[in-house]
Each structure stands twice: as C-alpha cells, then as structure tokens.
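Presented below is the structure to which this report refers.
With one protein chain held back, the other chains of the complex are shown just where they sit.
Chain naming follows the written order as A, B and C, and within any one chain the residues start at number 1.
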Amino acid sequence: MPSEALFAGVFARGGVAVEVSSIAWLQAMLDTEAALARVSAPPAIADTIAAACRAEGFDVEAIGRAGAQGGNPVIPLVAALRERVGPEAAAYVHVGATSQDILDTSAMLIATRSLQILFPDARAAADGCAALAAEHRDTPMIGRTLLRQALPTTFGLKAAGWMAGVDAACHALAAFVPAAQLGGPVGTGSPHIADALAEALGLAAPTLPWHAERSRITTLAAALTLLTGSLGRIGRDVSLLTQDEVGELRVADPGGSSSMGHKRNPVAAVALVACAERAPGLLASLAGSMVGEHERAAGAWHAEWEPFADLLRLAGAAASWGRLLIAGLEVDASRMAANLDDAVSRFAISPDPGAAGELVDRALAAR
Amino acid sequence: MPSEALFAGVFARGGVAVEVSSIAWLQAMLDTEAALARVSAPPAIADTIAAACRAEGFDVEAIGRAGAQGGNPVIPLVAALRERVGPEAAAYVHVGATSQDILDTSAMLIATRSLQILFPDARAAADGCAALAAEHRDTPMIGRTLLRQALPTTFGLKAAGWMAGVDAACHALAAFVPAAQLGGPVGTGSPHIADALAEALGLAAPTLPWHAERSRITTLAAALTLLTGSLGRIGRDVSLLTQDEVGELRVADPGGSSSMGHKRNPVAAVALVACAERAPGLLASLAGSMVGEHERAAGAWHAEWEPFADLLRLAGAAASWGRLLIAGLEVDASRMAANLDDAVSRFAISPDPGAAGELVDRALAAR
Amino acid sequence: MPSEALFAGVFARGGVAVEVSSIAWLQAMLDTEAALARVSAPPAIADTIAAACRAEGFDVEAIGRAGAQGGNPVIPLVAALRERVGPEAAAYVHVGATSQDILDTSAMLIATRSLQILFPDARAAADGCAALAAEHRDTPMIGRTLLRQALPTTFGLKAAGWMAGVDAACHALAAFVPAAQLGGPVGTGSPHIADALAEALGLAAPTLPWHAERSRITTLAAALTLLTGSLGRIGRDVSLLTQDEVGELRVADPGGSSSMGHKRNPVAAVALVACAERAPGLLASLAGSMVGEHERAAGAWHAEWEPFADLLRLAGAAASWGRLLIAGLEVDASRMAANLDDAVSRFAISPDPGAAGELVDRALAAR
Partner (left out) sequence: MPSEALFAGVFARGGVAVEVSSIAWLQAMLDTEAALARVSAPPAIADTIAAACRAEGFDVEAIGRAGAQGGNPVIPLVAALRERVGPEAAAYVHVGATSQDILDTSAMLIATRSLQILFPDARAAADGCAALAAEHRDTPMIGRTLLRQALPTTFGLKAAGWMAGVDAACHALAAFVPAAQLGGPVGTGSPHIADALAEALGLAAPTLPWHAERSRITTLAAALTLLTGSLGRIGRDVSLLTQDEVGELRVADPGGSSSMGHKRNPVAAVALVACAERAPGLLASLAGSMVGEHERAAGAWHAEWEPFADLLRLAGAAASWGRLLIAGLEVDASRMAANLDDAVSRFAISPDPGAAGELVDRALAAR
C-alpha cells in the first residue's frame, strides 16, 4: 500500500482519489477495451467481452507487477482478458489498439470522472466566495501589501478576488476537451473506429492520434494548477488572517494538535497551501513530457502516468478543502474594524475603501 | 551586460528578445504612465507627460539599480519622470496608481508585443508542417515507438502531428486576453479609470484588479510552454531522423563545429530541444507565484518578473528556430523507403501505412 | 488503492517501494514512539508501549483518513496507541513530542531503510559499468555529439563515464546524514532526550531541532536526483544505441508489445528515462518547501510527505532497473566496428580513439 493512504486525510480528500485509484484506472482500461469490442467485434462477441470487463475480476496488483515485463500494465491486462473471455472472443480483444491507446483513453475517462467530482466542489467554493463578497461588500478592513498594512478595502472585495481566481480555474477546466485515443501501433489506425470509440465512451473524437502530441495533457495539468493555485492563495490569506495577532477570520472545525491543547489550527487552509505548493512541480514534469520521440516516447509517456493521477487527486483534494474552508469561514467584522481603526489612526490615512463596493458589484455581475 | 547577450544566438533568436529587453520594459512602463495621464489629467498636462515618456530620456540601468531601495523600478522611474515634467505636471504623474499597476500593465503590453512577433513565426512553422504533410501525404517511412522500428507510416502523417501540436499552442496563445491593471495601492481604485486606461492601451479591461489573482500569468506561461514543447518535440524528432545512421531528414544550413570539420549539426533542432527543456521550470516558478499574500504578495510577485520575460523570449526563440527548421527541412524519401524496406523484410511486416493518408487529409481539413 | 499499484512494474521496482509504503511509514512512526518511550518512560511502561508498537495492530487506512481532522496522521495514531496500551502507559506515550517530531524522524528512518536497499543496487550498476569499461577498454566505436557521428572513442570510455555519474550519486547518498527529530511543540525540547532517541534509533543526533530548517530534505532529494539523472542518462544512451539503425547494444529480456510481435523494447532503458524525467519536479517541490513559517510551516511541511516518499521510490526503482540493465547489456563490438568504419571512410577521419584507454584506466584506478 503506497504512502498515499497514510496521508489521505490531507491529500486524498473528496471523491477524486477514488477516481484515480488503481482500481479506477483498471476499470477505465476495461471500459475502453469493452467499448473497442462494441465498435469492432460482432455483437455477441462484444457482449462476452464487455461482460468480462469488470475490474473486480482481475488482480490489479498482479497486473501492475507484470507491467514490468513490457513496460506497462496493458500487456498483462489484455492477456488476462483474453484468457477470461475464451479463445473465440479473445481474437476480438484489443483489435487495432496499442497499449498507449488504452492508457491514454483511460486517462481521459479518469479525468472526465474526476472533473465531474472536483468541478462542483470548486464551483461551490467559488459560489461561497461570491456569497461572502456580497455579504461583506461593505465590511471594511485594512488592505495589506508586502505583508504590511496599507490602505482600507473591504472583505467583500477580497472575497471577490478569491472568487475570480477560482472562477478562472473553473473556466479553464470547463474548456478542457477529453478525447479518445485509438491510433494503433504507430498512429495509422482508421479514424472511423476511433470516432466510434470516442462516441461510445462519451469522449471527443480526436482529429489525429495524439500518442506523441501531448499538449492535451499539459493543458489539463495547467488548468488543474490554476485551481490549486487559486485555492492555495485563499488558504494563504486565511492562514494569515486567522493569526492570533490579526484575528479577522476564524475557521470552523479547526484542527487540534498532538501536543498543545489550546491550538486551533487552520487545517483546511494549510492543506490548500500544501496542495498548491506541490502542483507546479507536477505540472513541470508533465509539460516536460511533451518532448518525446517519434510515434511513441521512450520514457516521457511513462513519466506522465503517476503525476497525471497525482495532480488530479491534489486538485480534487484542494477543491474539497476549499469548499469546506469557505463554507465554514467566520468573519470577525469587529476585529476587522478595530484593526482598521488602529491603522487609520497610526498612519493618519483615510478610512475610505474607495471603489471596493462597486468592484464587488461588478465582479458579481460579470460571473 | 547579463549573460543573455553571449547566448543570444541560441536563446534570443527572433524579434521577441528586443520586446522583453530592459528598454522595452521601460518604454512599456512609460507608455502606461502616459496613458494614465491621458485618462486622468488635463489634456495639456497629459501632453507634457506623454512627451516625456520616451525611454531614451531615462537611464535604465540607474533606474534598475535604484529599484533596490523600494524593491521595484517603478518608484525611481516615477521620481525621474516627475522631475522631468516639472512641478506642475508632476502632480499628475502616476495618480491613483501603485507600482504593481505599472509593472503588470507593462507586462501585458510586452506580452502583446511579443505575441505579435512570435505568433506569425509559430504559425509559419505550423503552415510549413502542413505543407510537408500535404506534400508527403503518401511518402512511406517506418514508424518508430520507444525508439525501435515499429510499423509503416508516412512522413506526411508525422508532419501533420507536428502541425497539430503547434496549432494547439497557437490556439492557446490566441485565446490569451491581456488586461490592463489599475487598482491602486490595495486594488480599490475606480474601475472606470482602469477601463479607460485599458482602452487607451489596447488592452482588455479587467473586471477586478488582479494584483493578487495571478491566473492570467500562469495561463500565458502554460500557452508559451505548449509552444516550446510542441516545437521541442519537432526538434527531437528531427535530431533523431537526421542521425547519420537514419538519414531520413536533412537540415538546411547545418552548423559547424569548433573542432570537427565534417560535422553538420542540426543547430535549429538542438535549439528547439533546449528551449523546450527550459520552459517547464519557468512555468512551475510562475505557477508557484499564484500563492501570494493579501493585496500584494511579499515576494511571489517579484519572482514573476524575470521568468515571465525569459519565457516569452524562449518561446519567441523557439518560434523563430521552428520556422527556420521547417522551412529548410529536406526529406530524403529514398532513404525513408530504404529504411522501411529493410524493416519490412527484417520483421516480415506489411508495408501498408494504414490510414496515414486519410488522417493527413482529415488533419489538414480541420485546421 | 492509489494509482501506484497499477504502475508498480515500472515505478515500484526493487525493494524501496515497500519501505516507503503506508505500512512502512506507520511502522517507522511506531518505532519512533517506542524508542521515545524507551528513553523517557519507566522500563516496564516502555516495554508495554513498545510491545504495542507494531503496525499490524493498527488500521492504517483509518488513521490516514482521520489525519484530516488535525492535518496529519500522528494525532490519530497517538490516540490509538494510547488506547491500546491502557491508561497507565498512555500517559507516557508521545511525551515531549509533537507530530512533526514523529513524522520527521520516521522520514529519516524510511530514508535510511530505503538507502540500504537502493544503495547496493546503485553500486552494482556502477560496478557493472566498471566491468564493461574494463572489458571494453579498447572496443572502438564512433563517438557522437549532438546526435551526429563525430570521432572515434571506445565503448569502455563510454561505460566509464556512466560509472562516474552513478558513483557521484552514490557518494552524495553516502554522505547523507539522517538525523532524529525531537524538538517538541516549538523546538525547545531538551536535546538530551533527542540525543538518546537518536541513539536508540541509529540516527544522528541533530544539533538543533530542524522543524523549520529543511536543508536536510533538499540535500537528500538532490542526491536521489543525481542517481535518477545519472541512470537516466544511461537509459537514454542505451535506448539510442539499441535503435535498429544503430544496433551497437542489445538488452537482455527486452519487452514485448501489446500489438507488434516483432518489437523488442528496451524496457529498462525506457523506465530509467521515465524515472529521471520525474525526479526534478519532485526535487523542485521539496526545495520549495524550505521556505516555511516560524517554528512549523503552514503547508510547506505537509507538502514534503508524498514527494519525499515518491522520490525515494523512483530512485529505488531506477537503481533496480539500472542494475538489471547493465547486468544484461550485450555489446555488439562488430556492429560498433562496422559503424565506425563507415564513419571513418565517409568523413575521412582517423580511426584513432585517442586517450580513451588511458582514461578508462584512470577512472577505474580512481574509484
């Protein structure tokens, strides 16, 4: 059992971790093989194959280990599936496909399923920010730049800015088009079967096989990183505003400490920062994999698998933490006012928050 | 003079390097100050200010050094500009703006100007790939996966795949919306003046100030990395196909060696790989800067400046190298045929390139 | 079950994956708690606690999930351990420790155990390179620069260069000093108990608590990346030299293809490249975590856990793949000679490999 389980409370929060598990990958691979049979084998044979394509019928750990032989888990999976369906149907399994077709299509299925879970969480976090922005349109607080008190703003404007970041990530995620992959060994397979496979799986039909054209992966990774980054910024702001010395925000259900009874740790905020710190390295790794060799890369493709799943998982965790954090955020308007008054008198500045309220209206209207 | 000049032949190729130079940044900052005066000062005063806003009137190195005092070059630039325009107009310089307004707006101007240069190069590279795809729709060659000979394809299909990658990057770049920034010290400035500034500079009006909402920067960085990655992949393929032992491609104007007279180095291909290897680290750095503090980050914002310029420059260099490489690529169809024949007989495989031609047609039709 | 299981054949090869598993982390945490009891509790109590500190007595998944509450798995583990040992001994569990003490010390135990496994594999790979260098001291081949044939060298010199890279990584790994951590909540705990804990666990005693001084983590990560990089370079060279068109090397037990019967994929070489492509992003992520806050970081520390384990696992996989690859490498000296002859005549260059043999002697003597 990989180290992920022990840290699941922080980094596997929400439903995405299940969608990128080994079982989920395996099922997505089997879904792809089943759909391929549907679009290329006689119906009765396809029925037989599809009936066998259930993850619980396979030993995922054994398949994983056997992937060492050929360098990926598709080869042993296909062998196991062929054995399971019997010799007649076996001839119709994996026809016209190469290992990468199955893994790439599975990755797109997994992404689709993950997005269906993380997107509502991200939207809820953004909606929560919008509600805070509306509610606190005119709640004055001191704005801070370079970690120093600067000039007045409102908490509503801050929340609107948080919202804008999450919304930008959501737009990028919504624009992502997951496409099937069925190019066969060197990408010269008939596009008509690829189109049919795509339709059967609810994926977009790719114009060309994309075994070696990986912009799709980097595009999704960038969108996921926009999400972790936007939420990480909220986490950073919240962790700073909940400092004992600042006290302008409080989090619901703070975490305890293994050694200090009085501690009220802003766990969700901390988790958001942690997810955000990890995403860029994974994004860079995936972006680096764009440079492969010929019709299938000798290493760069393999290097995508785990970071792809990890980034989906982290973005899913962040979305879930973000939704939780925003939903339970308590705004201490009087402490904000006190801190602001203090700054106004100390620096002899105007208490006017400028166009903060108008900007909130504008941001909410533009959603 | 920074190290960049010595390596300019490789990494500052094309026109973008000039657009991200210190002088260009300075001019963009002055353009922003001039436009700000236009939209906020009396016309005669604005004329005076605008007339002074020419980079050649300032000592960019002195301003850069003086940036140490306040942590950015805007502060000394504003002081110098105020001195230059005289006391009456000085009161109308930089009104309502904060340093980050000027640098962020300048970054967007610089990006816009850089894209105007690199985009045509990137498009030309993609168009060149399209032309190769059409010309060699049916030129057979052996496809290779994991660096081993696999099954037949055509060079046209390979070139169509290259095209698809560059096209994807171009679409991402074309979708980027550079917006002005004018939030004032803590982002509460009137959006109406920001809108006017944006219009004056040909930039989009931001819904909200984005001092601390940096998804815009990561979005552009990701698009630029799509470009370097897509072109880097072409460079990798070309460097492999021009190997003496493979010999299926030749590059025009190969580079020489300081020590070996016979060497014909695929310099453009090497440069493309080099640009692609550098971009992900810069992208990660910029994505990491999304997590800032409050209304202006204490370090994360500053950390963006050079990587932002570097990534534009590298993408510009890559676009220029890519255009050159594709334009001069020589296809040795007979060597391709010989290598293919050899593989066909050695492995006893069919010489049929499958749907390669049809896929080329499809890809060209979909542009 | 995380996605890692499905890809274990490639990325969890060798014994390190087990040492960084959730169970292994859990046992290391329990080992730390047991040792802490040994050095701070009455002997009989310590016996009771130590007897309970066996991972099989705990539900690692439940503990992992419960980590969500306080932001790390130590809090629920300590609660479970206290419950298990009964009320009397419970008062002696986790005394003077904070969650990070347990996780940091565990990380060092895990690193120690991982290094005990990967180091022999890495050394064996280097020794294999040394043997190849000695055997092929004078086996001539064409050297290649920028992927073009250049001038003669020997395969022995190439292998000596491979050896040097792996040796450099081994030296860096051997120099790593894993230290215990026992600073208590804010790092003010008595160093004497920390020293005793370190001795009990076979770790170095830290001069100071290092909750917020993370150079140790980055240092280890860099050494691991030296290993993946050095082995990845071997993988790249082997994948290039086994190209059908080059044919100077062959790998033992090549992998098959799910779609092409004739393919002989250099799986180990591909896996080495893949591990090497992933490590830098993880290294960057860990290096970024050096910048934390105060006495314990609000996110940066948490962000270390999984990349730390992943990097150990990848380095372990690379060491195992590297050992396998080198042990089974077949050198086709006649093909090398033929390719060299071809280059010599084509380019009219001397066939003299210069000081290659002398350099091999020198490198072997310097080990």
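Just so it is clear, a residue touches a chain if its C-beta (ideal position, glycine included) is under 8 Å from a C-beta of that chain, and two chains touch if they have at least 3 such contacts.
Remember, it's a predicted structure, so these values are computed and weren't measured experimentally.
Undergrad: Among A:128, A:156, A:209 or A:281, which one touches the chain that has been omitted from the display?
TA: A:281
Undergrad: Pick from B:163, B:284 or B:315: which residue touches the chain that isn't shown?
TA: Considering all chains, including the one not shown, the answer is B:284.
Undergrad: May I ask which residue of B:32, B:48 or B:99 touches the chain that does not appear here?
TA: The missing chain is touched by B:99.
Undergrad: Using the document's contact rule, name the residues of subunit A that touch the chain not shown here.
TA: Touch with the absent chain occurs at residues 145-151, 239-240, 242-246, 257, 260, 262-266, 270, 280-281, 284, 288, 339, 343, 346-349.
Undergrad: Using the touch rule from the top, list residues of subunit B that touch the missing partner.
TA: 1-13, 17, 20-23, 25-26, 60-61, 63-75, 78, 94, 97-99, 102, 184-185, 232, 235-236, 239, 255-260, 265-267, 269-278, 280-285, 288-289, 298-300, 302-303, 305-307, 309-310
Undergrad: Counting contacts across the full complex, list the positions on subunit C that touch the omitted chain.
TA: Per the touch rule, subunit C residues meeting the hidden chain are 71, 98, 143-147, 150-154, 157-158, 160-161, 164-165, 168-169, 172, 184-191, 207-216, 218-219, 222, 225-226, 229-230, 232-233, 235-237, 240, 273, 276-277, 279-281, 283-285, 287-288, 290-298, 353-356, 358-359, 362-363, 366.
Criterion: only the chains that are shown with their structure count from here on.
Undergrad: Give me the ID of the chain with the smallest distance between its Cα centroid and the all-protein Cα centroid.
TA: Nearest to the common C-alpha centre lies chain A.
Undergrad: Whole-Å distance, subunit A centre to subunit B centre, using C-alpha means?
TA: Here the centre of subunit B sits 26 Å away from the centre of subunit A.
Undergrad: Would you pick out the residues of subunit C that each touch at least 2 other chains?
TA: Within subunit C, the residues that touch at least two other chains are 239, 257, 260, 265-266, 270, 280-281, 284, 288.
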